[in-house]
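With one protein chain held back, the other chains of the complex are shown just where they sit.
So, chain A:
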């Protein structure tokens, strides 16, 4: 017994060292699994609040530039809506159809406005923290976009904050299509320059040209159809030569991200319920 005590007092700190290292490594590996704890991330209440104060100060200095961008975009979209509704009315003689359809497109989605409280660009697995959480209706796997385009997908949620996996994360995949041409692939980022990403798996027979827009395709219900992702700036062959790889200038300016909105698809709950019911009935049968 005395020997044991002596041993502990002499080399107890080595045991402590091993113990603390094991805890760290467990944290390191557990976080990589999808359902990590939000306590030790910037989504917990204390760090979230500190980052929120800081971004409030920072927001002051970048408002002008962001407003300019949004005004431009707004102007462009207004023109487009105007033009389209005029064309539609001419074609169908139905004066209210455009408005009715316009509302219907977004009816399925509920927009939750949020502010970015922390953001990184230079790592491989960049993450964004926003100031809306479970209490505001945010759930994991919801899409996040801003006025200019796609931002990412909600990855972890705490009570009042959430962490978003942006397009600028090597693990992120967003299903995309080339506007008006229909071919689809997925958008991924391979590190480095935070203004360009790649669209992969575009079939060899696809027709498109540089300068075409890439947008979300709405297959996954994370994003509605038509949220811009970026503009094609260069075309490569994939490494196996079976498809095209498009270099895309991202529409979203991640270095200057402030106001975003979370897209909450009302039918997600219904789909999840259906999935659950299907699983239950399978389990019943299994017995």
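The definition used in the following text is that a residue touches a chain if its C-beta (ideal position, glycine included) is under 8 Å from a C-beta of that chain, and two chains touch if they have at least 3 such contacts; residues count from 1.
The rule is simple: contacts and distances are computed from a predicted model.
Remark: of the listed names "Spore maturation protein", "Sulfide/dihydroorotate dehydrogenase-like FAD/NAD-binding protein", "V-type ATP synthase subunit F" or "Rod shape-determining protein MreD", the one matching the undisplayed chain in UniProt is "Rod shape-determining protein MreD". When the full complex is taken into account, the listed residue touching the unshown chain is A:25, out of A:5, A:25, A:87 or A:135.
Among A:5, A:50 or A:233, the one in contact with the hidden chain is A:50.
Mapped onto chain A, contacts with the missing chain fall at residues 12-14, 16-17, 20-21, 23-31, 36, 40-42, 44, 47, 50-51, 54, 120, 122-124, 127, 129, 163.
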